[in-house]
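Of the protein chains in this complex, all but one are displayed in their positions.
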Amino acid sequence: MNNSFLDYYSLQPVTSWIHDALCSVMPEALAIFLECVVIGVVLVALYAVLAIILIYMERKVCAAFQCRIGPNRVGGKGGLMQVPADVLKILTKEIIRLKNSDHLLYDLAPYLVILASILTFSCLPWNKGAQVLDMNIGILFVLAASSIGVVGILLAGWASNNKYTMIGAVRSGAMIISYELSMGIIVLAMVVLSETTSLSGIVEGQANGWNIFKGHIAAILAFVVFLIAGNAEANRGPFDLAEAEQELLAGYHTEYSGLHFGFFYLAEYLNLFITAGFASTLFLGGWMPLHVAGLDAFNNVMDYIPGFVWFFGKTFFVVWLLMWIKWTFVRLRIDQVLTFEWKYLMPTSLLLLVLMVVLKVSGLVF
Amino acid sequence: MDIKDKILKIVPEVTFTEQGDTVAVVPLASFRKLAEALRHDPEDAMDFMRDIVGMDWGETLGALYYLESTTSNRRITLRTETDNRENPVIPSVCDLWATAQIKEREAHDFFGIIFTGNPDLRRLFLREDWVGYPFRKDYDMKSNPLNMTNEEDDDVAPTYELGSKGELICGKNVVFAPEEFVINMGPQHPSTHGALRMRISLDGETVKRVDPVCGYIHRGIEKMNESLTYPQTLALTDRLDYLSAHQSRHALCMCIEKAAGIEISERAKYIRTIMDELQRIDSHLLYFSCLVLDMGGFTPFFYGFREREMVLDIFEETTGGRLIQNYNMIGGVQADLHPDFQKKVKAFIKHMRGIVHEYHEIFTGNVIVTSRMKGVGVLSREDVISYGATGGTGRASGWSNDVRKHHPYGVYDKVEFKEILRTEGDSFARYMVRMDEIMESLHIIEQLIDNIPEGEYRVKTKPIIRVPEGIYSQSVETSRGEFDVILESHGDKSPYRLHYRSACLPLVHTLDKACRGWKIADLIVIGASIDLVIPDIDR
Partner (left out) sequence: MSKFSNYINGYFSGLKTLLIGMRTSIRVYFRKNVTEQYPENRHTTLHIPERHRGTLVMPHDENNQHRCVACGLCQMACPNGTIKVTSEMVEGEDGKKRKVLVNYEYDLGSCMFCELCVNACPHDAIRFSNDFENAVFQREKLLQKLNHEGSSVVKK
């Protein structure tokens, strides 16, 4: 296996060079602090830019599913400036505090949601040597951090002092807690396959073939289950009943306006991206190029494509898959969502875990 | 046995008026007895109450009761009245026909008639603090200046009984107890299809009671009619049920033509029938779209609109309007068919037949859809008849109620078509009835489109139309059920009273029955599957 090009695109030398350069002019603690600030800013900026791209993509994709064109006025023929214009509008809107709401919790809730989202976001491995949070329990940390979001949603629903938001929040809580089980079990199955919980380790392990090929039947099914559970985690259709417009207006964020609403909105879209990102990390090899055993010329060409292009390509493909699902199906009812999880998805994921272990132990995976 | 003889056998004092429709004038004292006897008649029970029409005959206040038998489809109209204008008391019949409950509320709201025994005699359309009864002829139009404050919702419904000495005793029925978790849905809510407002008592997510609050787009069309000439009243029917614009206007035209003795040409009848069916397709496509949208599916919503657009284009070519067409006129139709009409309709039929499978693939067959709609919100056959829930909602519960079959008008007696019936009575059956009716309407249009006879599309009428004295009625099958026009004329150029039987008012009344015990999400689906158009309820 010729990995020279992967090394060529690695960001490791760049980051260590920056670190050394900073250390030569200031104490190491200050250098680390500075680096943290810069990385934080880059993350948040990337977060916002990705949200804009995702919203634009969603609007165009759903338009195509619906025999429409989608945004096409603001900023030239493609409507490219539509979403930035919307962002600008949201930024200028007044943040309204309700008289009878619990002010502290009401203001806290959107930050909790966005915090959970950014924490998980920063665990994504973008490229070789470009992963912000990389620890040996990486994937478990992701599961833990993403659960903070549900606290924010529950708080938002409760603190708004509105019956609709309350129902939406309780729905969301019940749903996310249930679907986290399937999600966790599937992640465990993939950990079994990769023999590590570190995210960078999982990606490195796929150098000789993506997990979805290595684990074949079990991994493909696990991929589907992961997408469904992830979709539910991200509160997206057909599991969008926490903010079921036709029933609960906007669900838990009915009473939010301006930037606070913007946070919920942002987090929602980024959760979609994060779900897709972890799906591509766990199953589709993250930033690893596509390699076909025996076709060395082809593999070499694939290696020329930088890792982050692979990552974004795969992730946006999964995002598109999720949009396809969302724009095809109608919404489930709360009891059906829970029935679906406990009667169908959970047993399936448990079976998959067992199957994966059996395959792994008997050496039937590649 | 003739229905008249039967009535005379029960109550010999009944007299019959024959001006226009046959109306049995029943003395107030024996009205209740007659109603009970007709309702429970073992051989031909009058089990379907079409409507209660409140009336002010100057000296007396009273009501017309339109009854029909679901077995023989025979119809009879009862009239009863009281000369006490201070406290006009008529015994309630809501224990015999469930629909009477809401119809009596309407008559109470407009005429101040007190129906003793009705458990919930709140105002239906007007505000709780409204002064006077606006449909009475002596109502002072200045007594209710524009009110700038909201009224308080009354959680207690008044109910009246007659005491032993004939005095009125006002009781109270609790609608919502203070400890109940009541959420307010509407009038501004994405899935109330207009300005319907519902108050819903919840237990967790489970619906315990639904209380529809109507009247947010009440325009007083019936009151306005009393000061308009006959041609002018036509313009308002399109604004009742805007998805049955042709059909409701067809009913009013036929009613006036029948009353004034105007014979219309065969061509006009064909055109009207074709337009009615196109309108039905238009409405059912929108029904599909809205139902899908209410369940959270956005993509199929656009499928329905895609095809509906073609129907609207066909409408616009010929009638000049897309939603409000103003096409039927007294004596015929406004304009002859557009030269392209037949070609476009045929193209549409072909297109619709070829594309309807997409609807079924993406929506009907989907496991999420079937699990959300099958067995949900079941209305039994007895329920729909008692509530008077006509149209697709009734037919989904196995009640054969198609006016086109039982009381044909237009050229429906010349075409061959099936009445779509289902027996499940759940949301899915209500949905499938509509989808099958689209195909059946295509079938009807296909039979007519090539056989439109030549002739004039509109006969000349006098510039001022006067209708001879009497009570006339005409029913049609609109997209949502039976729509009746009830016209009382005193020989003037404008009607003395022109009442419309709204197809949707009984439907909204069934909501409480259908939704109890189901979830909020089901309430939305049941509401959408029952197919409500709010301007038709409020009028």
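First chain written, first letter: the chains are A and B, and each begins at residue 1.
To be clear about the criterion, a contact is a pair of C-beta atoms (placed from the backbone, for glycine too) under 8 Å apart; a residue touches a chain by one contact, two chains touch by 3 or more.
Bear in mind the structure is a predicted one, so any value in this text is a computation, not a measurement.
Contacts of the undrawn chain with the visible chains, over the full complex, involve A, B.
Checked against the full complex, the candidates A:34, A:48 or A:64 give a single residue touching the omitted chain, namely A:64. The residue from B:234, B:396 or B:515 that touches the chain not shown here is B:234.
The hidden chain makes contact, of the residues A:56, A:164, A:179 or A:329, with A:329.
For the chain left out of this panel, the touching residue among B:159, B:191, B:318 or B:489 is B:318.
Only one of B:85, B:223, B:338 or B:466 touches the chain withheld from this view, namely B:338.
The chain that is not drawn here is touched, among residues B:17, B:184, B:326 or B:342, by B:326. Counting the whole complex, the residues of subunit B in touch with the unshown chain are 228, 231-232, 234-236, 299, 303, 306, 309, 316-321, 324, 326, 329, 334-335, 338, 358, 361-363, 365-368, 370, 463. As for the chain not pictured, it touches subunit A at residues 63-69, 72, 324-325, 327-329, 343-344.
Criterion: only the chains that are shown with their structure count from here on.
If each chain is reduced to the centroid of its CA atoms, subunit A and subunit B end up 50 Å from each other.
Residues 181, 183, 189-191, 205, 292-303, 306, 362-363, 366, 368-369, 371-372, 519-522, 524 of subunit B are the ones that touch subunit A when the two sit in their complex. The touching residues of subunit A, counted against subunit B in their complex, run 62, 65-68, 163-164, 167, 171, 237-238, 240-241, 244-249, 327-336.
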